[in-house]
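The complex appears here without one of its protein chains, the remainder shown in place.
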């Protein structure tokens, strides 16, 4: 036996995404955002997209390109305060924004990834965020029903990958990547380095390979772009 | 700033457990079972306990000692097939056994640890395991409501710990430890080695220190007992 | 399909089950006969074995003197790992199963109904070890193959119109591979696909307690 090889060209991997797809995108601010895959999605021009991402990045960075190009119809997010364009598109009705508490977003993705349907929580009870959501009584307490969130695709940034798709993230670039890599039908990963099978210690893998469908090697595409905010190349991995 | 020190003597740590406590115990078969903490619980003799553990170990091993001593009133578990005593105690009505699907046990502990109240799943629908559990309709599908599971204490085996309680597990000894270490009010860890603060790489920590209350250093207590099944001292950590 | 390498019925059924494993799959092999499928996969075959106790890239069963005390499969056997193996916790392990990342599971059975219902965990009052991870594997693997003797130790059929024992999961089994036959579960019930060498159609029908649809084409042998 040997573990299957999932390395793939970026163009081919992103070309599988159709118009209207729902896409999970890793990252919290700059760290963990798959800037290169996003640029390819911009180049290929798929439209009518629903994006799920913690934040809307900043002007001129990451998913802001897809907002500017009009490819995004809907954004499920926790915070867009650093992107004036996103706020403006939302206020003018050109972008539907669904806000989610940050930990609730993580749990909805976990539920989606883990094949659960919904969960009951007291988070948000009595606030605007719970309005319009179904409530259930449990042990005399009124709880909000939060539904599982899955997507057609996930675009994930990793520090290291092996050909089977075992992944490692660095520092706070991990954030939503592990839950998102579990909650999509097709998971496309860009990795700063692709190492050999067995080069990642089995105890030290953050996302196991079976969750991953395609591994794109960023090193093969040249130096990292400025979007990654390369201020110091300290190696945590 | 510096991170707080949680190292503690084993007797003192286990003495905090009162009669009637509910206790999560890590391990799947031998790997990950905190045999030394269990022996101390046997020695101190707390009674009327509810244990939550994947399996009942085997005769003469691990929690079987606590079943034999009559300290356990109730066991929440996924499988007791390798422990004839557990089966006999259950069949004679001396031990209440609640069976849970293995992944459902993990998710109930996750919900408990994550401060959620319950979740909806299609697992077990139409089987004996779902009988008597509340069902909810969602999108036309009948789902089982599984409730969150928390406990007063968790007894966890780790390969390495630092004084703040950051933990690493080895190979398949990880199993239920991460979810259990998140789902108890008081988490007591036995570690095969206690290393210095900063000796565990921040990217490589399996359970972050804030979840842990007490770190017991097994190395200070002498060689590991035979229960750990020391067949080869290969180092994964 | 490769020629059977043995006429021993048990070896033959395991070898036949090994052919269910397709390149690139993530596969969970249940305790007992299914685990032995590993020995029938070609060298270097591209597949990822999943052990629900927290391991992908499971390798071969090891003797205790070669073993790592912390490294077992879900059946408790010491195992080796392939290059690229990963260890993870039980939460992640079953998320993999329920989230749809398990392409195939091969499980044992006490009973299988013509509807695909599976009973493999409890014989009331006699043997109640608990359900372990079986429910989730049976209910959520993309394909569920049962590998089991056609009849139990007392010669009673295991393939039934309806299960009598408590169910592990409803309508989950896709195919049953036994020492006598390969039987698919279809919307219309059991459909015979293949016969083991030396087994007649009459033998299988007599050992099956439910209707058995026959294929239009000649029956394959394995």
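Worth pointing out:
Each chain gets a letter, A, B and C, in the order it is written, and its residues are counted from 1.
As a working rule, contacts are C-beta pairs under 8 Å (C-beta built on N, C-alpha and C of every residue); 3 or more make two chains touch, one makes a residue touch a chain.
Everything numeric here is computed off the predicted structure, so don't read it as measured data.
The undisplayed chain touches these shown chains across the complete complex, A, B.
Shown as candidates are A:40, A:107, A:204 or A:217; the residue that touches the absent chain is A:107. The chain that is not drawn here is touched, among residues A:42, A:68 or A:125, by A:125.
Residues of chain B that touch the chain left out of the display are 1-5, 110, 112-116, 162-164, 166, 182-183, 185, 196-198, 200, 202-203, 205, 208-211. Not every partner is drawn; the one left out touches chain A at residues 28-32, 54-55, 77-82, 87, 90-91, 97, 99, 101-107, 109-110, 122-129, 159, 169-179, 206, 228-234, 236.
Assume only the chains that are shown with their structure count from here on.
Counting only chains that touch, the fewest steps needed to get from chain B to chain C is 1. The chain pair sharing the most C-beta contacts is B-C. Chain C has its Cα centroid 30 Å from the Cα centroid of chain B. Remark: chain A and chain B have CA centroids separated by 32 Å (rounded to whole angstrom). Distance between chain centres (mean CA atoms), chain A to chain C: 35 Å. Residue positions of chain C touching 2 or more other chains: 87-88, 91, 94-95, 97-98, 140.
Shared interface positions of chain B, i.e. residues touching 2 or more other chains, are given as 103, 107, 110, 122-123, 169-171, 174, 236.
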